[in-house]
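Notes to accompany the following structure.
Here the complex is missing a single protein chain, while all its other protein chains stay put.
Here is chain A:
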Amino acid sequence: MPKKNLKRLDLIFKNELDGEQILEKTIKRSKQDIINDLIISGLKGRGGAGYPTGLKWKLAGESEGDMKYVICNADEGEPGTFKDREILTQVPMKVLIGMAVCAKVIGAHQGFIYLRGEYKFLLDNLNEVIDDFHVLLNKIGFDFRVKVFLGSGAYICGEESALFESMEGHRGEPRNKPPYPTQSGYRKMPTVINNVETLAHTYSIFKYGPDKFKDLGVQDSRGSKVFSVSGDTPTPGIYELEFGMSLQKFVEDFGDGDAKAVQVGGASGFCVPRKKFGRTVIGYQGKLTGESLPTGGSMMIFNSSRSMYNVLHNYLEFFVEESCGQCTPCRVGTQQLLLGIEAVKRGERPSEYLDKLLKLAENMRVTAKCGLGQSVANSFSSIVENFKEEMIY
């Protein structure tokens, strides 16, 4: 029986049977009221980047465009993350209602769910729910349609501008920013693109009001968050917890008693060693779970039987394969980091070579075009700096 330091919440996965009333009630409200509620609630993007949702909707609403789009980002590819799959399986209607309200606010009539190819097995169920959803929209007389767009196995397509490129039939190569999607997104039109979990949270805010959501969590990181827990844990799975928890408490609840490190935020996130568990708080201002590419909430626990060299090696192989190859810092950088740690391990390079590699990773952070290349340094630096001896011996 796992210990329970942390309060388990049940907002996201609670089955609500009043979708119709909530949708009807909410889209009758003024756009301004809806945006205000979202801003007051403090909801930030749950994909990892943490952009305030209310502000995103507001900006897209103010942008001029012949067409506008609402896109749900279900290209959940970050290693260690599987919450969006569960949300789309258990409570897809909440996500769709979030999309419909967003459509009302910004003036869109077409929405898409970009579902990663690896989740194609969800497609039939999802399409059935979408059919029911369209019946509901017809009933209340709201002109909005949602279509599923299937990905084809490219991690980078979770990056919003690469996702648009992919939907337009191109290679999934990120665009320069600005312009941001709220000005120029899918087909160069104003687009709101939100993570699955973010949209599901908007439902709770519409139903219970912004204050209840705001009561959860801590300053700057409001509400609950769905965490995907995996690795060396007796209880892997999906847990909805409050923001602001300390990593120490998290490990006491979910670890196997021998945790030596936790990777927060997936391969593009940060590695926290045991000695820093007590000082680390999970939330946006801690710059953890956030500030990375798609998906927040990936928590991978490693116990003392694991070699952090192998962990880093696996991450780097992942990045080498998933780098889109468009910009040099990322394409060459990821390969050189991998070759570099292999050379140090084999003794072909002195241990000081790691410092050079750290510099390279930091260079990638400032020179790479998109979040993928920029965030390689997160895991690279935090693993190499905290587990240097494991890299060498």
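The rule is simple: a contact is a pair of C-beta atoms (placed from the backbone, for glycine too) under 8 Å apart; a residue touches a chain by one contact, two chains touch by 3 or more; residues count from 1.
Rule of thumb we're sticking to: contacts and distances are computed from a predicted model.
**Student:** UniProt name of the unshown chain, from "3-isopropylmalate dehydratase small subunit", "NADH-quinone oxidoreductase subunit NuoE", "ABC transporter permease" or "Inner-membrane translocator"?
**Tutor:** UniProt protein name of the non-displayed chain: "NADH-quinone oxidoreductase subunit NuoE".
**Student:** Among A:Thr81, A:Ser221 or A:Thr280, single out the residue that touches the unshown chain.
**Tutor:** Counting the whole complex, the residue in contact with the absent chain is A:Thr81.
**Student:** Could you tell me which of A:Ser230, A:Thr280 or A:Gln336 touches the chain that is not displayed?
**Tutor:** A:Ser230
**Student:** Considering the complete complex, identify which of A:Thr26, A:Asn73, A:Ser166 or A:Ser375 is in touch with the unshown chain.
**Tutor:** Only one listed residue reaches the unshown chain, and that is A:Ser166.
**Student:** If the missing chain were put back, which residues of chain A would it touch?
**Tutor:** 76-82, 85, 116-121, 149-155, 166-173, 187, 228-232, 236-238, 267, 300, 302, 306, 310-311, 314-315, 317-318, 321-322, 324
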